[in-house]
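Here it is: the structure, laid out below.
A single protein chain has been omitted from the complex, and every remaining protein chain is retained in its original position.
So, subunit A:
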Amino acid sequence: MEDNSSSPNPPRWRKVAYGGMQPGFEDNHTDESFLEQMVMNASVVKRDILKVMQDSVSISQYLCIVALVVLVWAYTLRSSLDENSLLLLDVSLLGTGFLILVLTEGMLSLNLLFHYILNISFFITGLYVLAPIYQTLTRSISSDSIWALTISLLVLHLFLHDYSGSTIKAPGALQNPTLTSCISLNASVVASVFIASRLPSRLHVFAIMLFSLLVFLFAPLVTYCVKKYSFRLHLLFSVALMIVTLAFVHMLHQLLFVLFLGLLVFVNVVCPYWLIRIQEYKFEINGPWDEAKLCFDITD
């Protein structure tokens, strides 16, 4: 700026808004203090590839669960699985799931047990009564459309699924599930109804509906509880699940096996590596214009 020779020390520019235009300086004056308080990449966390890979196991684990459900659907539609073995599968799933929940959460009382049994029996009765309706639901639609619709619903389900928690909460949980996870859950339920409607007998429909609902509703809760209980157990369980799933897919179809293996490798190896690589492009700006964060919790 111009030198003011008449006064010994010319007024310095100050970063203030009051007092009108500062003498000797225009309103668009910009000096070295401009953007002085800007902080770049203050809260960027360095990620460890091993940690990211371990975390991504949750995703591949759930992929395997959904793949197993689809396998059961496919075998049932081919009539390789009869209704009795399906019902046996349902009962064993219900039993093991309940056992795992009880063991990991460590909460059990006679009252609660009675409550659960009552709820489950209501649920099963309702499903049994509705089974004939499901059976004839999509009779006028071709199987191809139903398969296409089911696959797209499952993709939607996987896309919106809450991989970090569980849509169905353990009793006493505080937070409500998010909208996306609810949409995801509903998509999976609709997909199971569509598949069940292609089956020949009422008992088939009932068995497959019960199976799908058990898995889609409670598998995330069970795996979440296992993960919370012990991370090592979670890893072990996931790896076992992956091997089993891959074996079954291999028995079903060669090409599907290759695709599924590729998907698992992509989720567990390629994506974590990719995430670490693009970290260097991360650019975060903070400054006095940011909204202040409250340092206490708001409990509504």
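The rule is simple: a contact is a pair of C-beta atoms (placed from the backbone, for glycine too) under 8 Å apart; a residue touches a chain by one contact, two chains touch by 3 or more; residues count from 1.
Keep in mind that, in the parts below, contacts and distances are computed from a predicted model.
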item	value
Protein name, per the UniProt record, of whichever chain is missing from view ("Mediator of RNA polymerase II transcription subunit 4", "CRE-EXOS-2 protein", "phosphatidylinositol N-acetylglucosaminyltransferase" or "4'-phosphopantetheine phosphatase")	"phosphatidylinositol N-acetylglucosaminyltransferase"
Option touching the unshown chain, where A:Val16, A:Leu50, A:Leu110 or A:Ile278 are the choices	A:Val16
Contact footprint on subunit A, counting only the chain that is left out	15-21, 26-28, 30, 34-35, 37-38, 284-285, 287-296, 298, 300
